[in-house]
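Okay, handing you the structure first.
One protein chain is absent from this view; the other protein chains keep their places.
Then we have subunit A:
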Amino acid sequence: MSTVFEQRAAGVADPDAGLSPAELAAKYGLTISGRRPSLVEYTKQVWQRRYFIGAYATAKLMVQYSSSKLGQVWQVLTPLLNAGVYFLIFDLLLGISKGIPDYIPYLCTGVFVFNFTQAAVLSGTRAISDNLGLIRALHFPRASLPIAFTVNQLQQLVVSMGVLGVIVLVSGLPITVNWLLIVPVLLLQATFNAGLAMFMARIGAKTSDMAQLMPFIIRTWMYLSGVFWSVSSVAAKLPHVAGALIQANPALIYIELMRYSLMDSVPASSLPHHVWIMAVAWAVVGGLGGYVFFWKAEEEYGRG
């Protein structure tokens, strides 16, 4: 059945004759195809792709609203409309805002900051499945994709933060030294989000059902994160353990820190305990954990 033309054996004497395929591969330093690189090697590869990550994030930003007439204006409009909806329901209709000073900047900060984490989760879940073509066509460390998405969302958030700054000033709040804290808070949250996006990317790549489930999880998370109500006032009434747990929520921590940085009317005493330690811890645990978790399945993305 099988015809093998011995074109080689006839001519040159083969020094490799008699070697098994595995021995032959070892002799010439060949490695098993598609094997996962070591964590250090992988990190080097990701670092080498930093230009790609930046360019991909910017390119995504450019095309995001390219099909709509208003174009990039939506970058500012989308978060504003979001905040408008919550303002209508929670302030005008339900009156939850009682007891919270400067409710509009309070609400907008919550919406914008939570939106950042929400986008990381949603885009991370689809990072692999939406880019199968790219993954199958070219070889690059796959972590570049969820990281690029996070960079892209950070770029969008910077635009939103500009809008937020105007809202805060229009509400009559002053610019304070605390505004300088915005930068470290954003960087910590971005690190946490990147880890979360990578974590979700691996889950989403294996379980396509996750994409259907995520909106519900996200909504629950949002209600728990004090986007439009004050968690600390509720947590105080709960038993100690439950209160501490609710206040350990990373989204809540980043939102509260951002409010504290931006709004003069939010006192440091209203912040959860050890808030800065928690913010750093979540960034380190989330960022590193997500990265290692994603790397563990590197060779499996785009298969099948």
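As a working rule, a contact is a pair of C-beta atoms (placed from the backbone, for glycine too) under 8 Å apart; a residue touches a chain by one contact, two chains touch by 3 or more; residues count from 1.
By definition in this document, contacts and distances are computed from a predicted model.
Enquirer: I notice the complex is incomplete. Of the names "ABC transmembrane type-1 domain-containing protein", "Assimilatory sulfite reductase (NADPH) flavoprotein subunit", "Ion-translocating oxidoreductase complex subunit D" or "Teichoic acid transport system ATP-binding protein", which is the UniProt protein name for the chain that's not shown?
Expert: Matching "ABC transmembrane type-1 domain-containing protein", "Assimilatory sulfite reductase (NADPH) flavoprotein subunit", "Ion-translocating oxidoreductase complex subunit D" or "Teichoic acid transport system ATP-binding protein" to the record, the invisible chain is "Teichoic acid transport system ATP-binding protein".
Enquirer: Looking at the whole complex, which of A:A22, A:V183 or A:A242 touches the chain that is not displayed?
Expert: A:A22
Enquirer: Which residues does subunit A use to touch the chain missing from this display?
Expert: Given the touch definition above, subunit A has residues 1-8, 12, 14, 16, 20-22, 24-25, 28-35, 45, 48-49, 51-52, 55-56, 59, 62-63, 66, 133-134, 136-140, 144, 299, 302-304 touching the missing chain.
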